[in-house]
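All protein chains but one are shown at their positions in the complex.
For subunit A:
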């Protein structure tokens, strides 16, 4: 009845299914054996994850001493670079609940009663166990130096430690770290991030990172760290920490001293075996709970895994072996056969941007092997490889300053691969031959371990690609978990995907998304040939499903590159920025950027910008592209603001679109005593020529009046520099995260030729580049590279120059100011409201803070 004349959209099907499920679980009674885990660190978390994946026959109870669920300690330092505790979390609390795991946080276990098989916690819980897992990790080792209890002395292990350091560092000027190992150097880096200038690093041993690298490697590392502002003291033993209540100095055994207001101690780790000792489990003399190959302690229903476990006299202070131990323990509980037989301690890390790696046996020396060493203090690179005396096998090595070959070298050691006749090529790079194309990874044996954190073999990855047809990195991550932990193996995983697709003869193309099985170039061609004008038509004929946030803007950009229609008419297929013709900013307001061609502006226009910004309470800033950006506009105000701008002679700056941004110019020959030609006029002419044209990504240009290059034209997609005889044209430069210099396309050409070449270049780019690919990347990926591109543009080698020029002229002729269109059309104007049912009302949740007398957006919550 109700449904007769009305349509109701309601998710009831899902509703009912959930209900049935709920009924089912409630009726189930549980008599499952209880697995109790002490500690909720990284390894504990991995144990839970692996156990629930393998079996649902256990009741899982976890006690954690920290107040947070397990987090990523390996990336702890990123807490100082803006990652929140939540970002570092391995999984949110709901994950435990959803998987039926009982998690008690803030409640350390204080006693194990092995006779009754119970544990007793601080908060008074008495919990029975059938199996007990010790995953208590370790704590920072604090040496017995008089004064360690003073204020301002910290360790570096938990988020709480970092909070304390953060608070204290605000008032500290000089700081030091005791310990020049992996963690100590990381702590020193953190101090720099906290604004401490030139922190000291105090190391007792004669070299840095004594467990990983040798004396020569340490020297190279020390040289580089000195350049970065660390003050390193080797062979130093600290005898006393000075100061009343607060630390104010470090005194050394050699009677020297330094002044510091803060100290981080990072002198090693101590396994947390106190509970094990109390309950009479066997522990090592230097700490650690003794375990067998199945991770069982001296009591066979109690296991120890991670940094608290002592296996064959060894504590493993890295996460990957901990994960392997978790896997072994899970297998033992589930009655499958798996044992732990030690773990490779090869490591690769980036210390303050410096690569450091050691693999296999880094320290083995003559006469047990032969070592090849490359020590280049000019480039700051040190490499050492140790090969067997018969020259056949690689045994280990050290890399400082450049560890790009780490993965291959490690695999060569692990798989006992026979070395080539000139093993020095391994570290010098084979001279003269072409670069590694991924065939390297493909030549490894199938059981080669590619991801050591998650122990995924090459065979498993190939299987996923070939049998399960997973061809994306994300897909492989989901299916095999390779690359999800430290990420070090990602380049190799990519090579393997590409390599095995190639092997199976599959043509690898970059399809746009699940809805369009075409590359951007192919789609552009079919849309053009079939004269498609709207998104839905394209989806009906050439796609499937209902589209998404990836293909909609791509198709919209293709459509406007082809037909240059009014963007707002197809608003909802546009990226949010294109839909409102403005850039959405933090807090949900928009920014307004009128075009200021070539960066030239009259005093009157400057005044008007100031008046408008004042009237609508906008924050103003000068952009890198020589124009003025106004932030903080409510969506409701946009049409009014633009009406005033247009009345004053401004037009849209297309800062919101994947389109030409600006053509930056220097002042050139009109004022500058060095100027050869009028760079400003040329920049204005070019900016007005290409304004508004949509492209796969944003485009920037620059024009300089002489070689001094004040407009930085060589960092732009196209850059023009005046010469005695005319202009030099450079293309495919890029600033941003991966800066790349533009390359010379043609020299000493006149203005007309220059414009002709840019027409061809831009149009060719628009037609052939993948979505969101800047010209630099487009060129880097192009087969044949610059030589090919030069041939196309200068020599018309594929006979399309005529067509490119005509198409570009078509776009130039159909230019319109998108904002003018909106301002003069009441229907379009109506779209610029926050509430459709209360058009006058602005979003009440928008708030600003005041900041240096202007406004700024409220911080992310």
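The definition used in the following text is that contacts are C-beta pairs under 8 Å (C-beta built on N, C-alpha and C of every residue); 3 or more make two chains touch, one makes a residue touch a chain; residues count from 1.
Here is the rule we use: contacts and distances are computed from a predicted model.
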UniProt protein name for the omitted subunit, picking from "Nitrite reductase [NAD(P)H] small subunit", "(2Fe-2S)-binding protein", "cysteine desulfurase" or "2Fe-2S ferredoxin"? "Nitrite reductase [NAD(P)H] small subunit"
Based on the whole complex, identify which of A:63, A:580 or A:631 touches the chain you can't see. A:580
Out of A:313, A:545 or A:736, which is the one that touches the chain we can't see? A:545
Write down which of A:514, A:604 or A:796 is the residue touching the left-out chain. A:514
Which positions on subunit A touch the chain that was left off? 2, 5-17, 19, 91-92, 94-95, 514-515, 536, 539, 545-549, 551-553, 571-573, 575-577, 579-580, 584, 586-588, 831, 834-838, 841, 843-846, 860-861
